[in-house]
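The complex appears here without one of its protein chains, the remainder shown in place.
A and B label the chains in the order they appear, each numbered from 1.
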Amino acid sequence: MSAPEHGVDAETVRKIARLSRLHVDEDRLEPLAQELNGILGWIEQLNEVDVEGVEPMTSAVDVSAPLRADEITDGGIRDAVLANAPKKDSGFYVVPRSVE
Amino acid sequence: MFTAERVADKKDWMSGETGDWELIIGLEVHAQVASNSKLFSGAATEYGADPNTQVSLVDAGMPGMLPVINEFCVEQAVRTGLGLNAKINLFSRFDRKNYFYVDLPQGYQISQFEHPIVGEGEIEIQPEDSDAVTVGIERLHLEQDAGKSVHDLSPTETYVDLNRSGVALMEIVSKPDMRSPEEASAYVDKLRGIVRALGTCDGDMEKGNLRADVNVSVRKPGGELGTRCEIKNVNSLRFIREAIRYEARRQIEIIETGGTIDQETRLFDSVKGETRSMRSKEDAHDYRYFPDPDLLPLNLEQSFVDGIKANLPELPDARKARFIAEFGIPAYDAGVLTADKVTGDYYETAAKGRDGKIAANWVMGELFGALNKEGKDLEDSPVSAENLGGLLDRIADKTISGKIAKTVFEKMFEGGGTADDIIESEGLKQVTDMGAIEAMVQEALDANPAQVEKAKLNPKLLGFFVGQVMKASGGKANPQAVNQILREKLGL
Partner (left out) sequence: MSDLTQLTLESALGGMAAGDFTSEEITIAHIDACMEAADLNAFITNTFELAIDQAKASDARRAKGAVGKLEGAPLGVKDLFCTEGVKTTAASQILGDFKPPYESSVTTNMKADGMVMLGKLNLDEFAMGSSNETSSYGNVVNPWKKNEELVPGGSSGGSAAAVAADICLGATATDTGGSIRQPASFTGTVGIKPTYGRCSRFGIVAFASSLDQAGPIAKTVKDSAILLDSMAGYDPKDSTSLNVDNGDWIASCEKSIKGMRIGIPKEYTVDGMPAEIQSLWDQGVEWMKDAGAEIVPVSLPHTKYALPAYYIVAPAEASSNLARYDGMRYGARVDGENLNDTYERTRAAGFGPEVQRRIMIGTYVLSAGYYDAYYLRAQKVRTRIAEDFKNAWESCDALLTPTCPSAPFAIGRKVNDPITMYLNDIFTVTANLAGLPGISVPAALDKNGLPLGLQIIGKALDEDTVFAAAGALEKAANFTAKPEKWWT
């Protein structure tokens, strides 16, 4: 696959910010696009590396995932679970309404 | 690229203004693994606990908390894969599916995207009144469930319970091989039977432990594929059929009036019997899957898989074949009797060492009928399989007639007890004493001389006398003996 055109524009920043759930003021979109383009442009040098047939490295640990026994060893700690909640009621987390 | 080769039976076509339409259906079934603890944490999975009491700090997405895989869940995924005649992938990996939602504490769901633990397989389904159909399995992967949002405790806020957060699910993805609502529900029913037989999922659809996302599109029979819509979280076989029917009709109407189908996710409203668009998201999803760096790849040993394989219980298809061979029952009956483990076990206990056909007729006729009438499940049947077997024995050894047996069964169903007890206490034992029967026959002949003459000319009228004798005996006379003596006496 060929490298993408690294052309992040204000609209792309808006989309990324939305996906990242970060509020960005309108007048910050363009400057941010420039910043990101600067970094992405610098990253582009990776295209010089021949990675044909190379396996991606996802971890520095080269063993299989350890497995645990199916035992109930946790839970029953509602107070701890809710201790830092900005809002809670009757054992539930209370959050802004997620449906209309 | 998928090309739906099989064209539906004509009887499954839906007619529209512009002609007939064919339905193309695929399903994603989520089956909760029957594990004690969650996929990545040691919190319990039991249904119905108080909110947030079965939540570990891992399930709540606290900073620095890390997942560790539950071995039992891996085993059950492999077992299920074997039950689906599917390829087990010795290498699989967990990925993160990133999106924000209030019941998703980590901001991502741990799932298997690129390398699922189970690959392609297939199962055969038997829709009612149709030929058997083979449905391809695309894959099965493990993933964690989300928490639950409660919207009716406050008008302005959402309450979140994370008890389900992190519970292990097997997502079983079918190929789009189904062509009618009946095929789709037969498929889910079959899957349900398989996971229950394997013990990997309890299959309880009411609790949401097994639920389906249904993909539906329509096309002109054998023609170009249409755009599909996904109906989320349908949790009964009836709703699956209703949702598909409604959705197909909706799509046909849109296309026929010149519209196009938007690929979208829809919800089924079981009260109104209609599907509706989930509130359109402001932006398209982009889940940004990538390998979860908190987990290492899963490398299974072939011996691990072989060990599971060696201990697989008999599955519905194998059992069906065995029932046909062993009990001599028709394929259809065998299919019904092996659809789930409880029925199969019941039938097998009742039929063992007896006439399999008669046993099948009793289970599927009297028993299912009585249970249906009472709205009871087989698990709660007042007549145990052993007791039904005892009843069949009394029919076989001619202690009672088939007709009396129905009376005995009714009493067993009402008050429990064995057939022998009821036959004894109600005095229902069949009269096989030839002398006594002969006396009753003679009595009947003497009382109806005109009928005797007619019967001599027309043997079909013999039934009249049989009826008289049976009536006189209170139904207890052996009908064959009555017949035989009558024929002798009338010189037929």
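In the analysis below, a residue touches a chain if its C-beta (ideal position, glycine included) is under 8 Å from a C-beta of that chain, and two chains touch if they have at least 3 such contacts.
In this text the structure is predicted, and so the values were computed from the model without any measurement.
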Listed residues B:P63, B:G258, B:P449 or B:G491, member touching the removed chain: B:P63
Full-complex contact with the absent chain, from B:A243, B:L296, B:V383 or B:M412: B:L296
Interface residues of chain B (partner: the chain not displayed): 57, 60-69, 96, 98, 100, 102, 105-108, 158, 160, 282, 286, 288-290, 293-296
In chain A, positions touching the absent partner: 1-4, 8, 12-13, 16-24, 32, 35-36, 38-40, 42-49, 51, 54-61, 63, 65-66, 68, 77, 80-81, 83-87, 93, 95-98
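By our rule, only the chains that are shown with their structure count from here on.
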Interface residues, chain B side, partner chain A - complex: 35-37, 41-44, 50-58, 60, 68-74, 93-94, 100-103, 149-151, 153-154, 156-162, 279, 282-283, 286, 288, 291, 293, 295-300
Chain A to chain B touching residues, read off their complex: 15, 18-19, 21, 58-59, 61, 63-78, 80-82, 87, 89-100
